[in-house]
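Sharing a structure below in structure tokens format, with a few things to ask.
One protein chain is absent from this view; the other protein chains keep their places.
For clarity, chains are labelled A, B and C in written order, and residue numbers in each chain start from 1.
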Amino acid sequence: MDDAKNIIARRIAQELHDGDVVNLGIGLPTLVANYLPQGVDITIQSENGVLGVNGSPEKGKEDPDLINAGGKHITVRKGSSYFDTATSFGIIRGGHVDATVLGALEVDEKGNLASHMVPGKMVSGMGGAMDLATGAKKIIIGTLHTNSGKPKILKNLTLPITAVGVVKLIVTEMAVIEVSPLGLVLKEVAEGTTVEQVKAATEAELLMSPDLGTFSVQ
Amino acid sequence: MDDAKNIIARRIAQELHDGDVVNLGIGLPTLVANYLPQGVDITIQSENGVLGVNGSPEKGKEDPDLINAGGKHITVRKGSSYFDTATSFGIIRGGHVDATVLGALEVDEKGNLASHMVPGKMVSGMGGAMDLATGAKKIIIGTLHTNSGKPKILKNLTLPITAVGVVKLIVTEMAVIEVSPLGLVLKEVAEGTTVEQVKAATEAELLMSPDLGTFSVQ
Amino acid sequence: MKNKVINITEAVDRIPDGASIMIAGFLGNGTPHNIIDAILAKGIKNLTIIANDTGITGIGISKLIAAKVVKKVMTSHIGTNPETGKQMMAGTLEVELVPQGTLAERIRSAGAGLGGVLTPTGVGTDVAHGKQTLVLNGKEYLLELPIKADFAILGATIADTFGNSFFNGTTKNFNPVMSTAADTVIVETAKIVEPGELDPNIVMVHGIFVDYIVRSNSNG
Partner (left out) sequence: MKNKVINITEAVDRIPDGASIMIAGFLGNGTPHNIIDAILAKGIKNLTIIANDTGITGIGISKLIAAKVVKKVMTSHIGTNPETGKQMMAGTLEVELVPQGTLAERIRSAGAGLGGVLTPTGVGTDVAHGKQTLVLNGKEYLLELPIKADFAILGATIADTFGNSFFNGTTKNFNPVMSTAADTVIVETAKIVEPGELDPNIVMVHGIFVDYIVRSNSNG
């Protein structure tokens, strides 16, 4: 499980470019920062009000006035800045975030995203996810391919929608899938995983990329 | 002329209450701060981004980073604060300014205000006047009663309107006039001025206040 | 210049049952913890709470939810306090979920005298239900309306006695917008200074918005 998450995080890190402003969602997406390629310097935004997030503090050295959107204590790097929520979502909604990495309950063929509730069961609320999914320039979903064996990549969402047609890339422990106007395109499979295994774990139709590749699971 | 302005400013100062947040327009309205009654402590806002304006600096002691909306160097008192234009007009439009004192080219019987242009002749632009006239809780007009002998208090505006039906009180060197739902009510005349003189200098209909008073011109 | 410092009991005495209260903070960070405790101690009930989240179990706003003194919350996230979801599903607590950025803009609109804003966030989702939409240059927007409250309670790092307040690090969050959008604004802070001690450049909540200041005696 943790291995799978790190595989996903490492692959997503390759999608980020030097100088990017990036918002990393809570949980798996946060791991992406650990795998940035050499020479790629990004500015991490956290929507509770900070640019320049720089990982966790040493135990006992936490600043009580400094957390990320997951409620975890953080440190900041030199050149960081703090701001209020209205400013923070101006940054997000205004298209000033180059990429956001978000988790998902479901994604569908049209790039629709469901991430904020399972009616009658799990209601967490959208937090900043609706704004991030609407405003960031590139929306990357980092998620396990299935949930207890059930596909999360569907023809059509079954859960309440969080944002319409916004997802650009889906990265799981099995595959890298791009959302195109024609539908979902399988771009890469994980080393040791077959296309058939990916298809079996995916409800949505998958088009094959002409230059289908593999990605590392080390 | 300057005497008239100071008479007006002194009378307007009596309309302000302890604790009020007040925006004083450029020119005559600025003089109001010089005549605050004993025990009346107000916070002066200037729309370029400051609360707590405290008069002019000594010559040679100007802070180049500190001006008022008229472009004049100012000082601030203890407990002041600075902010950007969006915040400043949030304060104004949001009803957080208790009173504003503005100049006028014309005012009419319905409390309509014209202050920002004479087409083909004088175009200064509204600056912050439209927002102030729309957003402040009480709009007080401080103006000379006439312009080169021509009435400025009219039945109907002849100039482009700056704000609709917002004026609550008009103070001139001749009279204090309240805008009521029934029309303009003459509340006070200046010492040494007769009601007939006020009427002659006013195009609009003036209703007589049952408790018509006088105000000082000292 | 008015000195607005009062004790915390006097402050919560002003809050009646049934009040709507904006509570600043983000998962307890920048939250007025002592005022929340005082509201609980006094037993004020039937509250409508407007806040980013409903706290983390045992911390901040979650205490009000656990005590069942809240009838409605408008918030962006309830995942860190499962009790909110439980009461919602049991039908004892009304929960209106508002996207975080939209919540900030709606509160800002109320404070800034705007009739509302047009946002692309929430188009095509449940959030759009019952809301007017406008299409401008081919893009669809929701018209989101202002949110006001009877009270706003804020958690500042430093405040002067007039109410000018500074918020360190990520404790700013909803504090500035909420200060503008409530009839009565109460600031809680561990550090109270005289007017003039706070650099006017770092004031994030302006004294003119603040009605009362109370001293906190702990970090909550």
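Throughout what follows, contacts are C-beta pairs under 8 Å (C-beta built on N, C-alpha and C of every residue); 3 or more make two chains touch, one makes a residue touch a chain.
Here the structure is a predicted model, which is why all the values come from computation and not from measurement.
S.K.: Need the list of shown chains touched by the one chain that isn't shown.
M.R.: In the entire complex, chains touched by the missing one are A, B, C.
S.K.: Per the definition of touch given earlier, which of B:D18, B:D41 or B:D63 contacts the omitted chain?
M.R.: Residue touching the absent chain, from the options given: B:D63.
S.K.: Given the contact definition stated above, which residue among B:I7, B:L24 or B:V50 touches the chain not shown here?
M.R.: Looking across B:I7, B:L24 or B:V50, the contact with the absent chain belongs to B:V50.
S.K.: Would you indicate which residue among B:T30, B:T143 or B:T162 is in contact with the undisplayed chain?
M.R.: B:T162
S.K.: If you put the missing chain back, which residues of chain B would it touch?
M.R.: These residues touch the chain not displayed: 46-50, 63-69, 71, 82-86, 88-89, 92-93, 116-117, 120, 122-131, 134-135, 160-164.
S.K.: Could I get the residues of chain A that touch the absent chain, sorted low to high?
M.R.: Residues 19, 21, 41, 43, 45, 50-52, 76-83, 89-96, 134-135 of chain A touch the chain that is not shown.
S.K.: To test your reading of the contact rule: which positions on chain C touch the chain that is missing from view?
M.R.: 105, 109, 113-120, 134, 136, 139, 141, 143, 145, 166, 168-169, 200-202
By definition in this document, only the chains that are shown with their structure count from here on.
S.K.: Centre-to-centre on C-alpha atoms, which chain is most distant from chain C?
M.R.: Centroid comparison gives B as the farthest chain from chain C.
S.K.: Indicate, using Cα centroids, the chain positioned nearest the centre of all protein chains shown.
M.R.: Per-chain C-alpha centroids ranked by distance to the global centroid put C first.
S.K.: For the chain pairs B-C and A-C, which is connected through the larger number of C-beta pairs in contact?
M.R.: Contact tally favours A-C.
S.K.: Could you grab the centroid distance between chain A and chain B? Build each centroid from C-alpha atoms only and quote it in angstrom.
M.R.: So the centroids are 55 Å from each other.
S.K.: So, what's the distance in Å between the C-alpha centres of chain C and chain B?
M.R.: Chain B and chain C have C-alpha centres separated by 35 Å.
S.K.: Which residue numbers or ranges of chain B touch two or more of the other chains?
M.R.: Residues of chain B touching two or more partner chains: there are none.
S.K.: Taking each residue of chain C in turn, which ones touch at least two of the other chains?
M.R.: 108
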